[in-house]
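Only a portion of the chains appears, each positioned as in the full assembly.
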Amino acid sequence: MSDAQFKGVIPPVVIPLDANRQIDLVAFERTINRMIEAGVDGLFFLGSSGEVAFLTDAQRYHVLQEAVAIVGGRVPVLAGIIDMETLRVIDQAKRAEGFGVDGLVATAPFYALGGPREVERHFRVIRENSNLPLFAYDLPVCVHTKLDPTMLVKLGTEGVLQGVKDSSGDDVAFRWLCLQNKDAGHPLQLFTGHEVVVDGAYLSGADGSVPGLANLDPVSYVEQWRAYQAGDWERVRQIQDHLAHLMYIVRNVDATVGFGAGVGAFKTALWQMGVFNTNQMREPVQPLVGKDVETIVSVLKENGLMDAEAPVRA
Amino acid sequence: MSDAQFKGVIPPVVIPLDANRQIDLVAFERTINRMIEAGVDGLFFLGSSGEVAFLTDAQRYHVLQEAVAIVGGRVPVLAGIIDMETLRVIDQAKRAEGFGVDGLVATAPFYALGGPREVERHFRVIRENSNLPLFAYDLPVCVHTKLDPTMLVKLGTEGVLQGVKDSSGDDVAFRWLCLQNKDAGHPLQLFTGHEVVVDGAYLSGADGSVPGLANLDPVSYVEQWRAYQAGDWERVRQIQDHLAHLMYIVRNVDATVGFGAGVGAFKTALWQMGVFNTNQMREPVQPLVGKDVETIVSVLKENGLMDAEAPVRA
Amino acid sequence: MSDAQFKGVIPPVVIPLDANRQIDLVAFERTINRMIEAGVDGLFFLGSSGEVAFLTDAQRYHVLQEAVAIVGGRVPVLAGIIDMETLRVIDQAKRAEGFGVDGLVATAPFYALGGPREVERHFRVIRENSNLPLFAYDLPVCVHTKLDPTMLVKLGTEGVLQGVKDSSGDDVAFRWLCLQNKDAGHPLQLFTGHEVVVDGAYLSGADGSVPGLANLDPVSYVEQWRAYQAGDWERVRQIQDHLAHLMYIVRNVDATVGFGAGVGAFKTALWQMGVFNTNQMREPVQPLVGKDVETIVSVLKENGLMDAEAPVRA
């Protein structure tokens, strides 16, 4: 197990594209620098928000190559190694390692149905095939398996897992995970991916957060983390209320559902805020247009992320 | 809309049975008094934990008659009016009203499939047929419909609903519900039924909680509520960690799943603690026995709810 | 166990209402007689299509009283005893028995979560409390539990169950149920509720069908049953294709989803065909209007259930 310790705010990086749906390196550097300058504690590439499912392997490793170069060691870099079953995930792990990342993030196996014994073995076999710190990514909305807290703490204690990114939406299980982890001597570093209720995860004892919304407002998440470290809970919740309001950008998208609405809204917001140059999406997802863009701009203005007088970009 | 305001800790009351599976009135009075003396702010009868699905109508109204008499006005009484579709729920509402309860709690319609327009109309038609404060009970695990925050706040603003008991497990939607309710002038009183993460709900701005686990440890939930009112968040979370540990009683039940494991564990704990005289359940559920009882006793002892030397009751 | 044997086409009867949402006894007699005259082998009242979830107990037994009187012994009458958990179902069973029905139909318990041991015990306890033939109603879309074929055949062999009405949509499990039942000496009478693929159920060895669509076109279902008895599979499938086309009435409803679309379309069709006098629904469901009615009329005309020149009733 690595001696590395991960904590704090580690945003999953949303990828800017140009009009031809190719990665826009100028905007990529801008968004990375903007988050690092805001004080984030790490960056997570090739997560769900980072389009990992939509990229060919060639595109994935182009992203990773550029990301590692731009970050330049200023903060640790985590890389998603997202694929269906164990051998494919190991293939991704070996390639990601070659690019000099600091940790790997893997989900439970998906597509083929399995049970708990396959899930546990999956993480063990990945561990046997890689030396980097390994995080389990608990994401039942995508992979349709919920990771069991007792299994996770066991894998932490045995040195298989470095930590967990919990995007399960199951706050009861997360509380139990935090308690069991603490009672076992804190082998795992525990992160919540639940950007709307990070404050509740901090109350539960989380070691940090991986909020997609931090692509838009990294300053607030960093300030919230510091308030948590200082024990200023009123400030923590006040910032969370602001961020929960800001997250309204994804609630009223008309055009579609799921990734196209969620990351589609993030990209549209970043475009309107001038961080991205377009709100292009990867096939088969289409960018948001018209009324959806206007609604997002309204939310950004109401929450101070855009100047009230700024025009809607087209 | 009633002028009544509901807030604080309102446990859903678990019902003690005797060896013949009839209500045990001595233990019923004991458990009610124990919670009132601990300082709870109300009591909720005929909720899911209160066996509402398992009782005939005659049994339901026997429970309500005895409950209202025992409580004797010391705290407000809420009554579940749980049935499949609107007309059946109204039948329950009219009967519950006759017993002098202070508020009604209704779920979305269930069994027959419907959509949002039926859900909204359901609550409106109940309101037209009753004068008591009406709470929406958001319980997708039982009724397979999640209530939309925007609809709930609209129904609050229009005087249809007095409040919401949220047992949805969707902490993001609960945060948005709290925010939208606050932005609308706080028409709804919002309660969480999520006993393991009440502290997170309080951070979100909840007006109170409806924790089944408070049947076992009402003192802690009351103390937590008061710490929240005093802004002492470290105390709030510390108590929550204790309660989350205590909830381990339901995690490792071997005999069955669902209600028989959850309320079965509550009844078994109350029996071992001497509050109940048996851990009997209603058909078709069987009481926990053997190893399951021993595990529960261990958890109670580890968390200070039973004396370490106390024998296991048989 | 009763000596009664059930087989053939047993439609679940859809209930006509007048403009005030009260049962329309003239139309009720008309639709019952129309089905009996077409040659159906029984009638099933208070099923899902029969609004059982929407009726108060008083309304349920009004329906049953009138139904038994109108049928007058011409065909066997089955009655749904649909309620949440065991004791409530037994209450319904005892009342239904009083009205002189020939068999009872009960689902797995619902609302409270349970497991297989509660499901099995549920049917056993109902059996201990009633002498009428008892059918298990496999309806996971409403009760969220799938009945296991092995358990069903065991309960048949032991005299607990008379048969099964399978509306599970799981044609593999139904095939296995038929095989296991046959291998056990055919203790159960097995009916499919899957009106669009009754022919496949007959190939699997079903003893009959309970098709909601037979309220519209009982003659075709009866003819299909007789073709099956005669081994004329080409005729069986040809009729099924006609019926599957006719079922398009429920596919394109815009106004809502679920029961309001499904039974709403049946009622609208029966109204347009002159069997019912309105297409009224029970609260909280609203009747279909406008474009939805027109689409249904088009399907009826294309499939020969309405005269091509007939006007749309309003």
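Brief remarks follow.
We just call them A, B and C in the order they show up, numbering each chain from 1.
Just so it is clear, a residue touches a chain if its C-beta (ideal position, glycine included) is under 8 Å from a C-beta of that chain, and two chains touch if they have at least 3 such contacts.
Worth saying up front: this structure is predicted, and the values here are computed from it rather than measured.
Complete-complex copy count for the single protein sequence, taken from this structure file and not limited to the 3 chains in place, is 4.
The rule is short, and it goes like this: only the chains that are shown with their structure count from here on.
Counted as hops between touching chains, the shortest connection from chain A to chain C is 2.
A comparison of C-alpha centroids places B closest to the centre of the full protein. Of all residue numbers used where chain A meets chain B, over half belong to both copies. The two sides are thus made of the same residues.
Remark: rotation between chain B and chain C after Cα superposition is 180° (nearest 5).
Centroids built from CA atoms put chain B at 35 Å from chain A. Among the residues of chain B, none is in touch with two or more other chains. By the touch rule above, chain A contacts chain B in their complex via residues 169-172, 175-176, 179, 194, 196-197, 199-201, 203-205, 231, 233-234, 236-237, 240-241, 244-245, 248, 251. Here chain B touches chain C in the complex through residues 48, 53-57, 59, 82, 84-88, 91, 109-115, 117-119, 121-122, 125, 141-144, 256-260, 282-286, going by the rule given at the top.
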